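One protein chain omitted, others in place.
Entry: chain A
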Amino acid sequence: MKLYCLSGHPTLPCNVLKFKSTTIMLDCGLDTTSVLNFLPLPLVHSPRLSKLPGWVSKDGTLNLEKELKECAGRVFVDSQPEFCLPEKELLDLSTIDVILISNYHCMMALPYITEHTGFTGTVYATEPTLQIGRLLMEELVNFMERVPKAQSATCWKNKEIQRMLPGPLKDAVDVWTWKRSYSMQEVNSALSKVQLVGYSQKVELFGAVQVSPLSSGYSLGSSNWIIQSHHEKVSYVSGSSLLTTHPQPMDQSSLKNSDVLILTGLTQMPTANPDGMLGEFCSNLAMTIRAGGNVLVPCYSSGVIYDLLECLYQFIESANLGTTPFYFISPVANSSLEFSQIFAEWLCHNKQSKVYLPEPPFPHAELIQTNKLKHYPSIHGDFSSEFRQPCVVFTGHPSLRFGDVVHFMELWGKSSLNTIIFTEPDFSYLDALAPYQPLAMKCVYCPIDTRLNFHQVSKLLKEVQPLHVVCPEQYTQPPLTQSHRSDLMLELQPPPMPYRRCSVLNLPFRRRYERVYIMPELANSLVPSEIKPGISLATVSAVLHSKDNKHTLQSVPKPPPVPPSKKRKRVIEEPPVVLAPKPLLSGAVPLEAFLATLQKHGITEVKVEETADGHILHLQAEDTLIQLEEDGTHIVCDNNEPLRTTLRDLVLRFLQKL
């Protein structure tokens, strides 16, 4: 049993588990932090960005001014942003049987894996994961395709050249494998391979393995997975949360008794309390608006935004923000808001019971109805005529490299009245802001990451008691910036098995048993005998049938009657056909009882001689010896086959057959 680790990003994992005869990919995360190395893609021509100076090395030997631009001391690639894909060379991706998706953030690399690699398997995901995942992909494609970039920079990727570049470009890994965004056609093709599953649904894979998604409490339809056979159990824990936000609570108890627990997707902000951050978010927002400024919230179009809107719904009146317009701008804004209302089954209890009334589970329906929240597909079109300031804008992409957010950065960046509030934890906000420097607008960093923190996870692990834990190496040491915080790492006994990108781990499994079914006819023919109190034995002779990885035992068919042979004389010379080995024997033959039995069978003249290990019985009339010992019996009998078989059967009476 092996684990191939294709991604080094702890919250955007991509691992492949070989379990019994199946090859299972666990998540398909796309590391988007690579886009921070690129210049933002403006929606309308930006004089500032186009005037940035090209980069030439200090000694003037290296001139890449067409591909690289400099801004406030940092160098950016002037090209369509590219993503760091999961490792493709570690194993043959066409051998993957199934892909299990845990939440919509962890499936963004799916088209890269399912298309053009020869993948022919099935992808399993819950319905909200599929639908919202589709929206996020659609949004990404839309962001890229509506501002096509003519040039594609490749020179800087040359190993010799990259070595000479300033950081962080110099240290970027595997830049040759970085890829542009996929197309909508590839998204559709990839998602057509998804088969929907519900929580606690048991899905059989080739009869050998059963997989089952469990609620993980992190986002709509997010799941952890159980991968098990009758005797082995692997739990795959991806983004999970114990906070009560909108999703159904996490199912913890089903993770119990795992042989191996693969732990990924812990919080990226172990020191930031989500509730505190939410408070800070609200107060900064109100402060800016009151001072006449605008608030920009770069965010994904699904997930935490639902909670932000719910929080604002309660906050707006009390903070006297009733007249401030709230805009949500994304190509999929409308769909995301609508979809959030139809997944009652996947929501927490409170929201579920609203549907029974019947009322929409999220209060943003009311915000829209009362015109407090307006949503637009982009800044073009209706939005430009409706746009009033001061206002609050929610828009993507959180990396600030593409999407409508780029426009607002250019528009509002120069005024210190405005505020940008970062809520998504995926990108370092300083890196995100780098190509916009110098910047006058206020920056507030309130990352809201509801995923498990180290305290919660160690409590969880104590409860579910896995035999072994596998996790990204980042979790086995404190964060680089807080190396003294030994509470910000996993400390377990036995210590967790760390992995990094391109690791191949041998999982510590000892498979000893497999499930087999004894057919009723055979079961009825078995004769159990009690060998010790509470323990019975039965010898089984059966025919094994293995089909679709399921094994059954059936009775041995009776041999067809032998056709009467003409050469009867030769029959005796035929060696025994069915080589049915006799059972093993156990126990001992007690002398007195055995003698009594012999007597009953007319064997009376027995001379008993004591030896070091037992007795020798001399059957004088028959000239036969029986050597009785603690763990062996030896019958020496010449030329008297009937006697030998009689003695054999008498001895067997005292022994257990196995």
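Throughout what follows, contacts are C-beta pairs under 8 Å (C-beta built on N, C-alpha and C of every residue); 3 or more make two chains touch, one makes a residue touch a chain; residues count from 1.
By our rule, contacts and distances are computed from a predicted model.
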item: Chain excluded from display, named as in UniProt, from "Polyglutamylase complex subunit TTLL1", "Fructose-bisphosphate aldolase", "Integrator complex subunit 11" or "N-acetylglucosamine-6-phosphate deacetylase"; value: "Integrator complex subunit 11"
item: Identified contact with the non-displayed chain, of A:66, A:511 or A:607; value: A:511
item: Absent-chain contact - pick from A:114, A:288 or A:335; value: A:335
item: Residue of A:348, A:439 or A:526 touching the missing chain in the full complex; value: A:526
item: Per the touch definition above, residue among A:2, A:74 or A:644 touching the missing chain; value: A:644
item: Which of A:257, A:465 or A:536 contacts the chain that the document leaves out; value: A:536
item: Positions on chain A contacted by the hidden chain, ascending; value: 127, 197-202, 212, 230-231, 334-335, 338-339, 341-345, 352, 355-356, 358, 360-361, 511-520, 523, 526, 528, 531-532, 534-546, 551-553, 556-557, 572-573, 575-576, 578-589, 630-639, 641, 644-645, 648, 651-652, 655-656, 658
